[in-house]
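One protein chain is absent from this view; the other protein chains keep their places.
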Amino acid sequence: MVPRYSRAAMTAIWSPEARFGIWFEIEAHATEALADLGVVPRSAADALWAWWATKPEIDVAAIDAIEAVTKHDVIAFLTWVADNVGEEARYMHQGMTSSDVLDTCLSVQLVRASDLLLADIDALLAVLKRRALEHKYTPTIGRSHGIHAEPTTFGLKLAEAYAEFSRNRDRLEAARADIATCAISGAVGTFANIDPRVEAHVAAKLGLSVEPVSTQVIPRDRHAMFFATLGVIAGSIERLATEVRHLQRTEVLEAEEYFSPGQKGSSAMPHKRNPVLTENLTGLARMVRGYVTPALENVALWHERDISHSSVERYIGPDATITLDFALGRLTGVMDKLLVYPARMQKNLDRMGGLVHSQRVLLALTQAGVSREDAYRLVQRNAMQVWESDGQLSLLELLKADADVTAALSVEEIEDKFDLAYHFSQVDTIFERVFA
Amino acid sequence: MVPRYSRAAMTAIWSPEARFGIWFEIEAHATEALADLGVVPRSAADALWAWWATKPEIDVAAIDAIEAVTKHDVIAFLTWVADNVGEEARYMHQGMTSSDVLDTCLSVQLVRASDLLLADIDALLAVLKRRALEHKYTPTIGRSHGIHAEPTTFGLKLAEAYAEFSRNRDRLEAARADIATCAISGAVGTFANIDPRVEAHVAAKLGLSVEPVSTQVIPRDRHAMFFATLGVIAGSIERLATEVRHLQRTEVLEAEEYFSPGQKGSSAMPHKRNPVLTENLTGLARMVRGYVTPALENVALWHERDISHSSVERYIGPDATITLDFALGRLTGVMDKLLVYPARMQKNLDRMGGLVHSQRVLLALTQAGVSREDAYRLVQRNAMQVWESDGQLSLLELLKADADVTAALSVEEIEDKFDLAYHFSQVDTIFERVFA
Amino acid sequence: MVPRYSRAAMTAIWSPEARFGIWFEIEAHATEALADLGVVPRSAADALWAWWATKPEIDVAAIDAIEAVTKHDVIAFLTWVADNVGEEARYMHQGMTSSDVLDTCLSVQLVRASDLLLADIDALLAVLKRRALEHKYTPTIGRSHGIHAEPTTFGLKLAEAYAEFSRNRDRLEAARADIATCAISGAVGTFANIDPRVEAHVAAKLGLSVEPVSTQVIPRDRHAMFFATLGVIAGSIERLATEVRHLQRTEVLEAEEYFSPGQKGSSAMPHKRNPVLTENLTGLARMVRGYVTPALENVALWHERDISHSSVERYIGPDATITLDFALGRLTGVMDKLLVYPARMQKNLDRMGGLVHSQRVLLALTQAGVSREDAYRLVQRNAMQVWESDGQLSLLELLKADADVTAALSVEEIEDKFDLAYHFSQVDTIFERVFA
Partner (left out) sequence: MVPRYSRAAMTAIWSPEARFGIWFEIEAHATEALADLGVVPRSAADALWAWWATKPEIDVAAIDAIEAVTKHDVIAFLTWVADNVGEEARYMHQGMTSSDVLDTCLSVQLVRASDLLLADIDALLAVLKRRALEHKYTPTIGRSHGIHAEPTTFGLKLAEAYAEFSRNRDRLEAARADIATCAISGAVGTFANIDPRVEAHVAAKLGLSVEPVSTQVIPRDRHAMFFATLGVIAGSIERLATEVRHLQRTEVLEAEEYFSPGQKGSSAMPHKRNPVLTENLTGLARMVRGYVTPALENVALWHERDISHSSVERYIGPDATITLDFALGRLTGVMDKLLVYPARMQKNLDRMGGLVHSQRVLLALTQAGVSREDAYRLVQRNAMQVWESDGQLSLLELLKADADVTAALSVEEIEDKFDLAYHFSQVDTIFERVFA
């Protein structure tokens, strides 16, 4: 976890206080279920909840001090709770193993992290939608291979991003469901010393589903899927960030990350306004993707469990979710305030002297009876002049001055082919598909 | 693609013949839709389908020869089709771009690959279920950290694998849906020169959904999710393979990959029967996981597309699906014929001299009124003797001979605590959850 | 292996014929050493070499047919050799295990692959040096964050690439040395049944060093290091490819991948000349990097070996080396023929109206006695006008017309600060460092 790439709400999920709080709730809910089953006295559950109702501060240092002796984090925690709750606490944890607590706690943490990330995506989607509608018909050049291709609109670019993050939202929902399970099944998952109804009760209270069959742990294919999904989302972040970085290039400059009035780009070079936020997002995406590999390697635990996954999760649990949360927030900010320059878009669109319309003229000539070979030759000989002039000449003007062309097409017909709006006839249809 | 790790049906999906066949179908369906819209003559579509009905052999060499000249695979293909179909073929591909064909074709291939993989998982699930039921109550030691923990059953191990691959099946269904889209939207996705109804028609014919908004290509977050899902499945394969490898270790030998009667393990060492299939699966899992990273890096294409994803997909499209298909098939074979040794499982279970039951005796002494401290001391002093004898002594016998123990518990009560069946009371519940 | 991304010489290294040829040489050299030690008759070695001198064709199909029965590739090969050589062949392989042959063969293959890759890098270095010298003083704008920064030369860009690939050459030499070892040490590496002098002899004959201590196999940290090094080289390929892609963007167009005269960029759009080769290289780099992860996972084999590494190496041995070889060759071709447009570079350099010189004017004003605050304000008020004019105005002209500026600096002094050559005073020093 790197503080400068962290936000408070997500970081709080991974604090020791939050973890111990979840542990307590798992234990208390389980004790309640055990009381319902007559295994422990009702007073045991009551005592736990009564103490919890006082909103006691969790003394992490005290628990750590006990762990330094017991070398066991769950036992240390239970001891500290017992010191506070008193005699009745001895019924806690009956028939359970540490992993029941640890794994169910991790599920709760990942669910909470998912909920923050889903909210992050919702915020991003709202911004993307607003900006897409704002620029629904802002013409801009579409580029394949970094080379001008045909016109599109800036709104369509944003609609594409919206659709992509909508898919990511669905994937994250699925990933959330995948890790939202509870296991309280004992040392090797047989429920030998604990009734499955305890598990069902705790699961229901925590908003989790029951793990159908666990070993000592919740199986790690669930977590692998979760972190892989975060990696895909990171890829989408990088894609949109890369788009902004390209648009802000000096020679392109169709959009820019927001600069506040009076802000200095550089003390020495007044022209420097760098897309540092989206470059930063590119790097953060690399990190979130990098966590996918160890998560995938965590699946193949030995037999009913080995503990190799644990250290990995101490890193990637916080690091992947905190980084992605920060990145989504930063991307939302970038897109929200993005400075968009329609005039520059138009200028770039025009910089090829109308070459982007050559295909339509070609087609029109053919439909007017010129053979395809001749039509191609006629367009090309004019297009090449425009190309060589680096867009200083105008294809439209050259064509209108070419007698062979005007023999087949009237000036009006030629001009009609240079209609930018022609390219946008289906924008509405696409927006319907995306935002309806 | 490594031939020895390939199966025919999956490999066929990626053959040039299959690819060109899909291209033809996309073009012919599109031409049909264009005819419906009155853009091209009905006869054009009819001519294409009439030729296709003759089941023409696709001459890959001829197409390659044309590509060597045109440097463009789709144009080469169209030229070859035109050479065969004749004049009417010139209406093909109207308003489309190469990516419309290439990307939709890739979707079809990945869908077909998914269907084979789903069938592979189904076959594996069937085997796992059969073997799980067969060994529902076969006792075996559960191990955490590779160390004996508490008893479980071999059927439960297999039920866990069944549940895991059921989850993988669901994930693969979702991944299949993610890449099952069709885009026929023109150079930069604006439908400037082609009606969206063409896309809808082709999609319906090919069993795909319509891509809501494409650029020049179908967005690659879809493919990233697909390959990431294959990586998770590979993780599960490695997990089960690792279990078999452990069980076959000389000192454990609770199960073995099948050896045919008369088969030789080694010409020199008659005792060598190696788990080579599951070791091989471990390596194959590494490969399938390794393809996840380039797939994730493919997402961030520049602007409306760059072509960097294409070379990656020429590798991982076939390699990931063919390898996973082979691996699933191999794993199914291993599990189907796995030699299971219940007697050895029981022997291993007993090798600790009954120590696995120490926890229950401790509890019983406490319930009989012995203080927890005394109870622990009583059990421990006997358990340590068993431990130090490497399981040659019996905890049960020692306890029955310990006057302090028998003062609290009758011999019958002590013996009752060594009941293996106690651990299996919830097996039925778990099987209900998994197989119901 | 994808045929279109493969070259013949590298592919040949991985052919069955090449592999079997290396196996034979290992066996024959070992037999010779055994004869030297008096363990087998001299005639055995002589018979093997006599047959080999006839340059026999290796009948892969026949060997495969035997393997289909024996299920063991090395035994199948030995059988086939014996069928050809006759009785004397029975002394082959004495005291050896299959891995002695397989692993030493892999070393030979990787050494040969390294030699091709080293030659590839040499060819690339030669091209980069030539082009760097050609453009040693071709001015171009240096960009940080994609934004114009300060002037540099195109030669310096290429010198940087040269230095980077020189480092990669050194790394590859080290990686080659790492995997250039020979192990002929028996079943678990103890030399129980074979004299270490056999290993020494074979190693010397094959140009390998002796593995100091092997298990059944050569340890896989060596191979991990090898493939990791290929991954780093792939990163450098992507970097240079990305530079070309950027330079070819429509708005930048300072350089282009070569297009042959008469070549068509697109049948419909005559302005399309896409950097498809460097985009392709970007994808290939992803693949080579993707093979690093499974190679790293191959290190932790169980005990004296498990065979999980084998399947991984059947993929990445050929795939990583063939792909990298192809990529290096393609990159060399791109750089060799790269179309460089100095005029466009100058035009881009000038497009900011001379803002790139603002820092020097600021410094000169300070040195002329203007306070830093005032100097900054003076430069800024002129620079901002240039900035807002999108480079239509000239900073030099504005400054010369600013009375407050000319009060401190003469026109000659101001003009002197707009000297592009000032930025290139150390180019020679840097070239000395890189190419000396």
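Read from first to last, the chains carry the letters A, B and C; within each, the first residue is number 1.
Heads up, the rule we're going with is that a contact is a pair of C-beta atoms (placed from the backbone, for glycine too) under 8 Å apart; a residue touches a chain by one contact, two chains touch by 3 or more.
None of the values given here were measured: they were computed from a predicted structure.
In the complete complex, the residue from C:123, C:204, C:299 or C:339 that touches the missing chain is C:299. Looking at C:138, C:242 or C:311, the residue that reaches the missing chain in the full complex is C:242.
Interface note: of A:112, A:239, A:289 or A:417, the residue touching the hidden chain in the full complex is A:289.
The chain not shown here touches subunit C at positions 142-146, 149-152, 156, 159-160, 163-164, 167-168, 171, 174, 178, 186-193, 196, 210, 212-216, 219-222, 224-225, 228-229, 231-232, 234-236, 238-239, 241-243, 246, 282, 285, 289, 292-293, 296-307, 359, 422-427, 429-430, 433-434.
Residues of subunit A that touch the chain left out of the display are 1-2, 4-5, 75, 245, 267, 269, 274, 276, 279-280, 282-284, 286-287, 289-291, 293-294, 297-298, 302, 306-312, 314-316, 319.
Across the interface with the omitted chain, subunit B contributes residues 141, 143-150, 245-246, 248-252, 268-276, 279, 293, 297, 348, 351-352, 355-356, 358-359, 362, 379-380, 383-384, 387.
By definition in this document, only the chains that are shown with their structure count from here on.
Among the chain pairings, A-B comes first (most C-beta pairs in contact).
Subunit B and subunit C have centres, each the mean of its CA atoms, that are 34 Å apart.
Residue positions of subunit B with contacts to 2 or more other chains are 187, 282, 289, 293, 297-298, 302, 306-307.
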